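Working notes for the structure below.
Note that this complex is displayed minus one protein chain, with the remaining chains in position.
Here the chain labels run A and B in written order, and each chain numbers its own residues starting at 1.
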Amino acid sequence: MTEKTNTGSEKVMDVDPGLFTFAEFDEVSSERTGYSDYSYWKSTFRVFLKNKVALMLLVFLATLILFTLIQPLLPGQKSPTEIYNDPATSMQLRNLPPSKAFWFGTNSIGQDLWSRIWSGTRTTMLIALMVGVIEVGIGIIYGSLWGYVRKLDRLLTEIYNVLSNIPTVIFLLLLAFMMKPGIKTMIIAMSITGWLGMARFIRNQIVIIRDREYNLASRCLGTPTRRIIMKNLLPYLVSVIMMQTALSIPATIGWEVLLTYIGVGLPVSIPSLGNLVNEGRLIMMSPELRYQLIFPVIVVSSITVSLYVLGNAFSDASDPRNHV
Amino acid sequence: MLKYTLKRLAQSVVTLLLVVTFVFLLMRLMPVEGYFGDRSDKLTPAQREAILDKLGLLDPWYVQVGNFYKNLSHGDMGTSSVYRVEVPVIEVIVPRVPYSVAFGLIATGMSLVFGLAMGVHMARHKGRFWDKTWTAYVVFMNAVPLAVYLLFVQLYASSLLKLPILFDKHDWLSWILPALSMSLGGIAGNALWMRRYMVDELNKDYIKLARAKGMSSSAIMVKHVMRNAYTPMAQYLPMAVLLTIGGSIYVESLYSIPGMGGLLVDVIQRQDNPMVQALVLIFSSVGILGLFLGDVLMGLVDPRIKHEKSEGAR
Partner (left out) sequence: MNDKTPILSVKDLVVKFSLRGRILTAIRGASLDLHEGEALAIVGESGSGKSVFTKSFIGMLDQNGWVDSGHIEFEGHDIAGYKTEAEWMKIRGGKISMVFQDPMTALNPLRKVGMQIQEAVELHTGLTGKAAAKEAVEMLDRVGITNPALRANQFPHEFSGGMRQRVVIAIAMACKSRILICDEPTTALDVTIQAQILKLVKNLQQDFGFTVIYITHDLGVVANVADRVAVMYAGKIIETGTAEEVFYDPCHPYTWALLSSLPQLGVKGHDLYSISGTPPNLFNEIKGDAFAPRNPKALKIDFVHEPPEFRVSPTHTASTWLLDPRAPKLDPPAAIQALKAKYARRQA
C-alpha cells in the first residue's frame, strides 16, 4: 500500500472533521445541473437591441410612417393635386421655392410639393406593402406545395426555372407595358416577378424539415408534426419572412421609380415617389429648382436605407450563430 | 468534364426553348395598337384585322409558335412598326450590340476590380473603421433605388468634374460616367459577396489547420481564402457580364448611348411591338447563356469537377 501524503495547502487542516462523513445522494439534483436556458427569441432580441444604429433607424422609420399617415389630418394641409393660382394675377404659382405658404415649395404646374410628397409616400408605401404581402403569400403557397407534394416537384421546378431565367427588368417592363398604367398594374406586375425568391426559400425549408436528421430523429421519438413545425421550422421561417419583406420594400420602390422613368409606371395624376423623382429629374439641372428633386429623394432614401438596414440587422440577430 | 459540359448544354437548351416559347406566348397579350404604329387611330376595324392577319397574329397559338421558330431559323424577327417603319428588326438591333457589349465588359471589369478589392479590405478590417465605411457605401447602393442615385452621379459628376453627359463614341471622356454608373451597383454587390465569402471561409476547419501549422493571417488570406475564391467567382462571371448588358437600360437611356437597353426604353415608349418582342427575347436568352458559360468555366477551374473520378478513391 503506497503512502498517501497531502500536497495541498495548510488551511485544509483546520476543517470540521464532521465533514468527512458520507453525504446523502440526491439523484434528481444531479440531473439538474446540466440545464441550458437558451431561448431563441430572447437571444434574437438581445442581439438586435445591441445594434444601436438599427434601433435609431427603427424609431426614425416608425416616426416617419406615422407622420405620413397623420399628415392629412393635421391643420393647414393643402391638397396634393390642386393647382394653386396667385389670386392677384390668376397665374399658376409655379416653381416657388420653399416658403411659409408652401413648406416644400411648388412644382412646375403650381402644386404644393409638401402635400404631394406625403401623398406620394403613402401611395408608394401602399404599393410596396401590398406587393410584399402578396409576394409572401404566393411564395408560401407555391413553396409549400413545391416542397411537400413530391408529385408536383418536377413540374413546379420547371416553372420556377423558366420564370427565374427571365431578367426581372425585362419581365417587369413587359408586364407593365402590357397592362394599362395604374396602381393595380404596378402591384400585379411586381408581385408576379417578386414571389420567386420566397417560394424557393419556403420549398427548401420544407425539404429540410422532411429530410434533415434532427427532424427524422424527432419523428422517431414520436414528436408530433405540429411540434416539429413550431419548434424546428417556424422560428427561422418567421425571421426570414420578416427580413425578406423588409428588404422587398426598397426593391419595390426602386422598381417603381425605374418603371415611371421609362413611362410605364403610374400616371401623372397619382402622386407617387416615383413620379415626384421623375418630375424633379426633368428640372434638376437648374440649381434653384433642384429642391423639387432633393425632397423626394431624401424621403425615398430615408425609407429605403432604414428598411434595408433594419432587415439586415434583424436577419443577423436571428441567426443562432450570432447568439454568442 | 466533357460529360458535364454536354449535360449542362442539353439542360440549357431545354430551358432556353421553354423560356423563349413562354415569353413569346406571353407577348401575344401586348396591346394590339403596338402593331399599327402612328396610323393607329385612322384605321378602320377591318383594316386592323387585315394587318393582324397578315402578321399571323390571328392564327392559333401553336401555329404562331411554329411560324416564329421557322422565321427565326432564317434570321427573321419581324419588322419594326413605329421605330423604323418597315425596317427588319434585326437590322435595327445589330448595330447597337457592340455598344452594349463594350459597356457590359468595361462595367463588369470595373466592378470586379474595385468590388473585390473593397470586399477583401472589408474582411481584413472586419468590425473596424474601413469595414463600416465601405458597408455604408454598400448599404446605400443596395437600398437607394438605382434610378435615384444615378441621377446624382450624373448631376454632380458633370458639374464638379466637367464630364460630358451625352455619349459620343469618339470622345473617351464621355465613356467614363456611364461606365462608372453601370459599375457602382456591381461594386457594392461584389464587395458584399467577397466579404461574406471570406468571413465564411475563415471559419472553416482547413483554415484552422493552416493557422495551427503556423501560417500568418495574411498568408492564409492570400494563399487559401482568396485563391479559393476563383472557383465560385468563375461560375458567376459570365452571368455578370451578360446581365450588365441587359440591366444597363437606365444608364444607356440617361446618357443617350446607342445600345440595346436604350433601344428597349425607346421602343416601349413608342409602343413598337415587334421591336419590344425581339429585344425581350434576346435579353431573356442572354441570362441562360450566361449561366451555361458560367458552369462551363467553373468546370474548368474547380478540381472537384475536373477530376471527376468514380467513387471510392483509394
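Note that a residue touches a chain if its C-beta (ideal position, glycine included) is under 8 Å from a C-beta of that chain, and two chains touch if they have at least 3 such contacts.
This one's a predicted model, so the numbers in the text were calculated from it and none came from an experiment.
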- request: Decide which residue listed in B:Lys7, B:Lys70 or B:Arg227 touches the omitted chain of the complex.
  value: B:Arg227
Query: Footprint of the hidden chain on chain A, which residues?
result: 2, 4-9, 12, 15, 17-23, 25-27, 29-31, 33-36, 38, 43, 46, 323-324
- prompt: What residue numbers in chain B mark contact with the hidden partner chain?
  reply: 204-206, 208-217, 223-224, 227-228, 231, 302-304, 307, 309, 313-314
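The rule we apply is simple: only the chains that are shown with their structure count from here on.
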Field: Separation of mean Cα positions, chain B and chain A [Å, integer]
entry: 26
Statement: chain B partner, complex, touching residues on chain A are 158, 161-162, 165-167, 169-170, 173-174, 177-178, 250, 253-255, 257-258, 261-264, 277, 281, 284-285, 293, 297, 300-301, 304-305, 307-309
- prompt: Inside the complex, what are the residues of chain B that reach chain A?
  reply: 15, 18-19, 22-23, 26-27, 29-31, 139-140, 142-148, 151-152, 155, 243, 246-247, 249-250, 253, 264-265, 268-269, 276, 280, 283-284, 286-288, 291
